[in-house]
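Omission of a single protein chain aside, the complex is shown with its protein chains in their original locations.
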Amino acid sequence: MLAFQELGGKADQGKTMMLDKGLGLNAVSDLLSVAGAHITFAKFGWGTAATSEQDVIAAKTALYARHGITTYPGGTLLEVALAAGKLAEFFTEAKALGFTGIEVSDGSTTVAPAVRAQVLSQAREAGFFVISEVGKKNPALDHALTASDRMAQIQADLDHGAHYVLLEAREAGKNIGIYDEAGNIKKDMLAALTANGIDQLIFEAPLKAQQVALILQFGPQVNLGNIAHDEVTALETLRRGLRGDTVGRL
Amino acid sequence: MLAFQELGGKADQGKTMMLDKGLGLNAVSDLLSVAGAHITFAKFGWGTAATSEQDVIAAKTALYARHGITTYPGGTLLEVALAAGKLAEFFTEAKALGFTGIEVSDGSTTVAPAVRAQVLSQAREAGFFVISEVGKKNPALDHALTASDRMAQIQADLDHGAHYVLLEAREAGKNIGIYDEAGNIKKDMLAALTANGIDQLIFEAPLKAQQVALILQFGPQVNLGNIAHDEVTALETLRRGLRGDTVGRL
Partner (left out) sequence: MLAFQELGGKADQGKTMMLDKGLGLNAVSDLLSVAGAHITFAKFGWGTAATSEQDVIAAKTALYARHGITTYPGGTLLEVALAAGKLAEFFTEAKALGFTGIEVSDGSTTVAPAVRAQVLSQAREAGFFVISEVGKKNPALDHALTASDRMAQIQADLDHGAHYVLLEAREAGKNIGIYDEAGNIKKDMLAALTANGIDQLIFEAPLKAQQVALILQFGPQVNLGNIAHDEVTALETLRRGLRGDTVGRL
């Protein structure tokens, strides 16, 4: 007998990083029961992990972990801790709260290359799954980064222990990194950043049109991030050719 | 004593089709307790019913059914099954999962008119509530359909057993069917498609401005679809003249 699951392409070909910007336990439970199999990473966006009680954060990381999902606090929070000279304490608290990953970024602050390299190494030594992020949250600053600058940063991060490198696009997906002001892909920038392959890259792609474009170009195995929690299932249908935009095109 | 419910116009004058694109049981339970009385159909959008475990889908259809709501998988999933030569199995599985309705469309694929007619008949014979959809998900293809083409399809679908005909607008509500690129109504197209009445039509109208315009033109009895789950209550206030846009105008 046919199960609906047999329709469409193979499941879960690429990594999916979901943005959790303050979900409660009922919502996380819902999400995991419906789409837990399709989530690789849950990022507690920017500083959101600092505005709830510790027991709620710990309960959430535990719930995600039970479904094999790696959780990590947003890079912005690490940047704030780093600027305050509290990196070691940050790692300790992250571990205490049940986070299994760490994101290292300089999207909101300036971090010297040597410091960045050291943070990546320390995070890895502390036993975290390590993801770095390349790009600036302020579009004016981000536009000053050339494709070469970004490629050099990607390579340096991988050399210093990052398991994956995120290409910054923020929650809105516009006017940063590979996207123009309307959220469309800048083809030249994308081509340049993927010249060495895409296996260790995660494209932040919050807008559906971005997800469609990247899946059509690279296939369902492309790694995508900053997926809204209520778009995880929809993304999985795109990857499997079960939504109009990708039916018969994969 | 006044109950707030006595304020505003009559409740539930038109059918409301809500788009469920991957809700969990807590969310469905919330929705039904707050707005269950205002939902006629719950569509499990496009192929989303194929990416969750069967027991979750079955639990959801059962919950909707307990509130008298007709559930059905998106037409895209039926199209994929049809293209794979598995229509009979599709009906069997839909029934096993507790779906009480079927949507027949050709939004993502090409379906010969004779096949479409047969699918509609078979769905009805199998005991489903049958809804067809007119329009293409790709705007370029959709623009090739004239008002006459659509009217002919609507009539053919009703002749072959459709209880209602949906006018396609996708989740985004732009650049398809009766809507232009900004999501505004194309008045000529709307006038042409409603020349024979609106009783058996359901207008996909995901944007609030579309809901307002259609309610002001046709009254609260107009049937509306692709309503986001968190807009069902808001739509009901529009229908009853309890939101600024329709206060005193119905």
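In this document, chain identifiers A and B correspond to the written order of the chains, with residue numbering beginning at 1 in each.
Keep in mind that, in the parts below, a contact is a pair of C-beta atoms (placed from the backbone, for glycine too) under 8 Å apart; a residue touches a chain by one contact, two chains touch by 3 or more.
Note that the structure is a prediction, hence the values are computed from the model and not measured.
Novice: Among A:77, A:145, A:165 or A:232, which residue is in touch with the absent chain?
Specialist: With A:77, A:145, A:165 or A:232 as choices, the missing chain is touched by A:77.
Novice: Decide which residue listed in B:8, B:22, B:107 or B:161 touches the omitted chain of the complex.
Specialist: Missing-chain contact among the listed residues: B:8.
Novice: From the listed residues B:31, B:57 or B:94, report the one that touches the chain absent from this view.
Specialist: The single option touching the absent chain is B:31.
Novice: Which parts of subunit A face the unshown chain closely enough to count as touching?
Specialist: Residues 21-27, 45-54, 56-57, 73, 76-77, 79-81, 83-84, 86, 89-90, 92-93, 96-97, 107-109, 137-138, 170 of subunit A touch the chain that is not shown.
Novice: Counting contacts across the full complex, list the positions on subunit B that touch the omitted chain.
Specialist: The list for subunit B reads 1-5, 7-8, 11, 26-27, 29-31, 33-35, 38, 208, 230, 232-234, 236-237, 240-245, 247-248.
We adopt the following convention: only the chains that are shown with their structure count from here on.
Novice: State, to the nearest whole Å, the distance from the C-alpha centre of subunit A to the C-alpha centre of subunit B.
Specialist: 34
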